[in-house]
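Missing here: one protein chain of the complex. Every other protein chain is in place.
Order of writing sets the chain letters: A and B. Residues in each chain are counted from 1.
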Amino acid sequence: MNIDLQAREITPLRNTYDHVARHIGGDKVASRYQEATFGAQPMVNFHYRPTWDPGHELFDAGRSKIVLADWYVLKDPRQFYYATWTMTRAKQQDAMESNFQFVEQRGMLSMMSDALRDKTLEILMPLRHAAWGANMNNASICAYGFGTAFTAPAMFHAMDNLGVAQYLTRLGLAMGDAQTLDEGKQRWLEAPAWQGLRRLVEDSFVVQDPFELFVAQNLLIDGLLYPLVYGAFVDDHVALQGGTAVAMLTNFMPEWHDESARWIDAVVKAAATESEANRALLREWSRHWVDRAQAALAPIARLALGDQGEAVLNEAREQLQTRLDKAGLKA
Amino acid sequence: MSDVFIAFQANEESRPVIDAIVADNPHAVLSHPTGLVKVNAPNALTIRRETIEGLIGRSFDLQQIHVNLVTISGYIDEDDDQLTLSWKH
Partner (left out) sequence: MDTRVTSKKLGLKERYAAMTRGLGWETTYQPMDKVFPYDKYEGIKIHDWDKWQDPFRLTMEAYWKYQGEKEKKLYAVIEAFAQNNGQLGVTDARYINALKIFIQGVTPLEYYAHRGFAHVGRQFTGEGARVAAQMQSVDELRHYQTETHAISHYNKHFNGMHHSNHWFDRVWYLSVPKSFFEDACTGGPFEFLTAVSFSFEYVLTNLLFVPFMSGAANNGDMSTVTFGFSAQSDESRHMTLGIECIKFLLEQDPDNVPIVQRWIDKWFWRGYRLLSIVAMMQDYMLPKRVMSWKEAWEMYAEESGGALFKDLARYGIREPAGWKQACEGKAHISHQTWNAFYNYNAAAPIHTWVPSDEELNWLSEKYPESFDQYYRPRLEHFREQQQAGNRFYSKTLPMLCNTCQIPMIFTEEGDASQICYRESDYKAYKYHFCSDHCKSIFDHEPEKYVQSWLPVHQVYQGNCFKPGTDPTAEGFDPLMAVLDFYEMNVGRDNFDFEGSEDQKNFAAWKGDTK
């Protein structure tokens, strides 16, 4: 039976679906990412206007001021579809689980000085809520954005942000208890140093343009926040003072930030490349949100790193500007 | 009184879970639709982590049942040690 099958060729009639082929230059063998992404979103002939937004169709490119001839140019260089995303994250989760066990079995957290412990919690616990805000914003981008290439990874990013919030929660419970989390929430709600960031996050909640929201949250706010907190504060400060455990228990965050930066930068670059109008819009958004983000993070930088805070934040901004320049947004 | 039920893919991994359910729920009845193992019980059934761990000789996280779970019927109550399906409010 097998010999017969090998002797006879079964020639396929085609390589892939037409709605995929038209995005990859014809009927060629398509990758799983391509089949999972291209042509997935219904485009025309919608039956009813959303009762919650009658000014637009259910899926409507007009929700954004960004104009693209084809929203499928916003490809994800990581080529994540659900399977590769979950399998990648599962590996990372496994490593983090090992880190938690390593740290807990050796009591590494209790070896930290009280001052360092308190400072760590002071900075990291309120950030649970910033990550939660990023989760909300990315769910919004997925719901109201246009084209599966853009919206699907946004939902992955939303869940990743929830993962970040939960790792911080786990850290708080490992270093303290439920009250530790409550104190962090109180700071988020009331401590003066945090109100700039909370106000920024709440203002982001009412941004209607999904692309502007993408740029504001994923590129600009997180583009400053992550290098500041996980690069400068955790790695360069806390770890060096006896808090290596904290670096281990937050390792997911900088790793994930760097990985997703490739996606974020590619999307911005593709949109900027399309037209001068897009570029101008992206530059305007960048200027506005980076200024706000830097102002909001300044008191937190000071809280975390004292006198060095301002310089560190400036450096983070310069590096972010380099990212923006590479994406075609050089002023 | 209505039955609750839970069904798993019939494979190596679900076997100890099924065995634990049968051990802890004397009124449970098994059936084997294609590729599945289905457990019916009047009113309620409980899955206990400890029973499963006793059968497999190592630690077990109850949430692991998600990998082979196919369908359920009934209201769920779960914590670290047990998962109960029931129709009572």
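The criterion applied here is as follows: a contact is a pair of C-beta atoms (placed from the backbone, for glycine too) under 8 Å apart; a residue touches a chain by one contact, two chains touch by 3 or more.
No experiment lies behind these values; they were computed from the predicted model shown.
Engineer: Touching the absent chain in the whole complex: find that residue among A:Arg170, A:Arg287, A:Arg302 or A:Arg323.
Structural biologist: A:Arg170
Engineer: Among A:Leu58, A:Ala280 or A:Ala295, which residue is in touch with the absent chain?
Structural biologist: Candidates A:Leu58, A:Ala280 or A:Ala295; residue touching the omitted chain: A:Leu58.
Engineer: Please identify, in ascending order, the residues of chain A that touch the omitted chain?
Structural biologist: Touching the chain left out of view, chain A contributes residues 1, 4-5, 8, 10, 12-19, 32, 35-36, 39-52, 58-59, 81-83, 86-87, 89-94, 96-97, 100-101, 104, 128-129, 131-132, 135-136, 139-140, 142-144, 148, 151-152, 155-156, 158-160, 162-163, 165-166, 169-170, 173-174, 177-178, 181, 185, 188-189, 198-199, 202-203, 205-206.
Engineer: Could I get the residues of chain B that touch the absent chain, sorted low to high?
Structural biologist: 2, 9, 34-36, 59, 61, 63-64, 66-73, 75-76, 78-80, 87
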